[in-house]
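Here the complex is missing one protein chain, while the rest keep their positions.
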């Protein structure tokens, strides 16, 4: 149960089967520095190119295809006092005949008050003068190497995780990824100080981070898509376009989870989900959209 | 500000320009009896045919095209002790290659304990023995007559409302519909004792209700889609397929609302929504799906 | 087998259960005048409002729910020398980040040479000087009254037909619509001198027409969606959003046709369609998109 402090000097723009930067044991904790989505570090220096440069990959001893890698998010601490967003909604989240009314999607800077844990625009317009919002830090892009020798851009996401941009992926949450290669090969980066559902301006509040995660191998855990748990909920994630298909994947994964691990029949799981499920939209911005099928643990039948 | 008790003897399966059953003044309250989605009343007697028989329409004096009709939901009280759902997930909410594993979509009955405010399966399977869930009553289908002389089945929804099947449409919420014909012509019915996001078994817990709503005319309120407000949030609704398009409509309506009524510029509204918005999925079952763009009122800049 | 010449004085913007303008026998032919999509007649006078004013409805004796109405398109003759289109691609048929590069969607006029059967821009730009294209006349919007007392805008389409904007719906083609009300109640209008796939500028070359169709009742013909036949093909139509769902409907309807009328098993129909099917995109512009599942008759197994 070692703690590894890792300061990268090179980054990746894909999640793939690449040489590991560090080998860890199951149960070890990694404290890793990450760049922002455009490759800027804690000093505001651009170290590499976008999109979403990844720190890693980390090889986890004992992880083999057919296992799951549990990633407990212990802490996410912004490592500088400045973040940025895009200044307008993405064109495809409004009605097509309204696109021409949108302002330019300039890079907009925010001041991050790390003592108060709040963000405010560096140059607020009159209506937003004094407008402050609290941090809700999250990891935008993380996951493991995909199967088949594939390598996916950190702009997108798939069964192996990746750029899911989902606000629930923050401190206190544990995520399980299906392992496709020996050692899992875990990558992380693209931290957001905060983000609304859908990532509809194309960004959260992007900044560099110190991220602390604990990695554990769960042997022989059959799952197709990422799963997660926080204090109050369990959730399954689907990554695809359109949203309808992401929702199908997330729902199917939750159904598998409830029937395999929680002992419910499909009809029973249908009753529970039908009347109690919540769906979250992670992002509708990336090449693959992200939908989470969420169930509050209080609705799970006692066993 | 009269209170009208209305007990229907005929129902409609469309929202259209039909003869009103009652004329009310702006500000009046209606206490209306409604059938369940299959046309059964408080005594368990089938009075008419599905889908979703509507009580109404109610003509609201003073409502003209270009106005909005505010519907404050005062109370929703199940009027019998039995509800029903479908016994399996809908085929299109799971991965297509998994459809064949789903059980039959039989009608399943629930006991509604109206003192405790809880529902439980009438014939629970072992894993769900003792499993009880609280009421969260909501209106499945309500709205006003659409424009152009159109008439839409109560199975679907559009700019005029209809079968939105969205859990936030319950007591304490006010919804505004865009008025398209003189008198607005308001319909309501299809109450659910409870429903998960997406209505993924194709039903909430369906039962007959006594619904109390207060109708008010807002003159010259330009809006295209339904809007709503509850204690903590404001929200805008889009109804369309696929989810992506419903989300576009909902986001555009919220953008219009923030820029027209809340005085924000589009870039300012983009900052607020980009980092604070929530999306809810009303249903992914009906011919038109429903997405709500939700903003907690605490994130609105002070004016 | 009478021939009825019908010159309307009122039009409809919905397909619904409306009072018939004429009652005909099965096998009768109607020669009907139709306005263009914006309501202009053969003299270039606007007679009513858009969208797509319909001539009709025609009551066909003997047509009852559960039957099909066969509509043989005998002739489509433009009734004036001027047509119009929109001057740019619709915003939603290009990548969202390219919308801002599109020119305005002005109304553009075309000269229709009815002797030569060709169309050319009235005010061509230099690169299109001398550019002429032949007529391929088609009916943009036609169909029968929908079920349940519904009434649908002529901007959209459904099981009952409507605004399908599909180029194969021209002279020589027979279309079958599922009858939902007594008399079928047939409407037609919105003629195009020509149109590309998808109706991607939002119009064909729109003009007024004299349309000749022969209506026949096919008793007890179970079908859900419109079907058609021309010299070389049979086809089934699905109307929905997104294209994926329209394709599902069209494919399912063709499967039903091949198994019920052509005596194939589902596996056999799968072999034939799998290696021989063609898909046409009628429109991707209207609220419901249109996809046709097309099979050349030469691929049908001999019986």
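All chains are identified by letter, namely A, B and C, in their written order; residue positions are counted from 1 within each chain.
As a convention for this text, a contact is a pair of C-beta atoms (placed from the backbone, for glycine too) under 8 Å apart; a residue touches a chain by one contact, two chains touch by 3 or more.
Computed from a predicted model, the values in this text were never measured in an experiment.
Within the complete assembly, residues 85-89, 92-96, 98, 101-103, 108, 119, 121, 125, 127-128, 130-131, 133, 194-201, 203-205, 242-244, 247-249, 251-252, 255, 263-268, 270-281, 284, 289, 299, 301-303 of chain C touch the chain that is not shown. In the full complex, chain B touches the omitted chain through residues 90-92, 96-97, 99-100, 242. Residues of chain A that touch the chain left out of view are 12-14, 16, 148-153, 240-242, 245.
Here is the rule we go by: only the chains that are shown with their structure count from here on.
Averaging C-alpha coordinates per chain places the centre of chain A 47 Å away from that of chain C.
Averaging C-alpha coordinates per chain places the centre of chain A 32 Å away from that of chain B. In this assembly, the C-alpha centroid of chain B lies 34 Å from the C-alpha centroid of chain C. Contacts with at least two other chains are made by residues 242 of chain C.
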